[in-house]
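Every protein chain except one is present and positioned as in the full complex.
Up next is subunit A:
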Amino acid sequence: MAAPCRKMASRSFSRLLCYFSSTAVGSGACRRFSVTPIDRATPLGSTAADRATSPWSLMAAVCLQRLPVISADCSPIEQRFKQMLQQMELEKSLVSDHELRLLEDAEKMSRRQAADYDSDEEDRGDQEIMMTQDLEDTWEQRLKNFHPAPRVRGQWRRGLVKVRKSLGVKSTRTSPVSLPYSCLADVDEDLSSAQRCLADSLVLLAEQQVGAEKLWLLPQAAWQEGETLRQTAERALDSVTAAGVKATFLGNAPCGVYKYKLPKAARTEGSVGRKVFFFKAILADGAPGSAPTAPLLWVKKSELQEYLKPAYMTKVDRFILNL
């Protein structure tokens, strides 16, 4: 009596679950997700019993993000507001030492140029020889002597090319940063480089074999006995990237899940579908040593749609923050 009741209860419960998940994903968009309920034994129990009865095989994936390296450009309203704020602050401020000095110097100059100027009147005891304007010039010179790395890549190279073509001579500007030509241009368009789009945060995608086909997705690996899911995610990252890549995993808890059912042909006794748990990691500073083992892509959140499957995309979109 109790057993059939429990079965019916679990069936209706799983139906309810499927209904909820199907509404969340979108009925027409999912390719592999079917609505048939799954008959399960009691959810509580030891790991061995759990894993034995559960039809889902576990996988862990890593969502590795390269955070922005430079500050983003201001949007038009931000630009206007910034200017207005600077103007208002200038109006409310007091006159600084430097400005006072400039005013004094201007006065002195005007006095000197006046007709009735007597240089003996002026007390020249301990006056500085350096005029304020000269000071400003030295400061500007020091700033110019320093060459920061270019913020906007590609344009510098194009500018150089134009100069070289027009003059027909080597450009005299020597920069302390000697980057090869190919590195400057199209860095933003080179999807496999981690140095593209320095103002945005990028996510790592790898092309992996899933079932019969190759798909672009967050690097994942199957869970093995005796390890936690986070260790599985770390293994997935190591298998896909080069050895020198350092990433900090943010905690032991997964940030998202994507579950799908295998096509009927691939289903076995033990696994009807797969659950992929995502873990977040942040790419630490450092140049990767060797080339990666699998084809990799660094994409912005807006570009994710072109590479990921729709059902997968909706789940992954939620925890990738573009803040």
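What we mean here is this: a contact is a pair of C-beta atoms (placed from the backbone, for glycine too) under 8 Å apart; a residue touches a chain by one contact, two chains touch by 3 or more; residues count from 1.
As a convention for this text, contacts and distances are computed from a predicted model.
Engineer: Please identify the absent chain by the protein name in its UniProt record; candidates are "Large ribosomal subunit protein mL40", "Aldehyde dehydrogenase family 16 member A1", "Metaxin-1" or "AP complex subunit sigma".
Structural biologist: The correct option from "Large ribosomal subunit protein mL40", "Aldehyde dehydrogenase family 16 member A1", "Metaxin-1" or "AP complex subunit sigma" is "Large ribosomal subunit protein mL40", the UniProt name of the unshown chain.
Engineer: One chain isn't shown here. Among A:Ser93, A:Gln141, A:Gln209 or A:Ser302, which residue touches it?
Structural biologist: Reading the full complex, the residue touching the unseen chain is A:Ser93.
Engineer: What subunit A residues would touch the chain not displayed?
Structural biologist: 43-47, 50-51, 54, 56, 58, 67-72, 77, 80-82, 84, 86, 88, 91-96, 100, 146, 148-151, 176-177, 198-199, 228-230, 248-257, 259, 275, 277-278, 282, 285, 315, 318-319, 321-323
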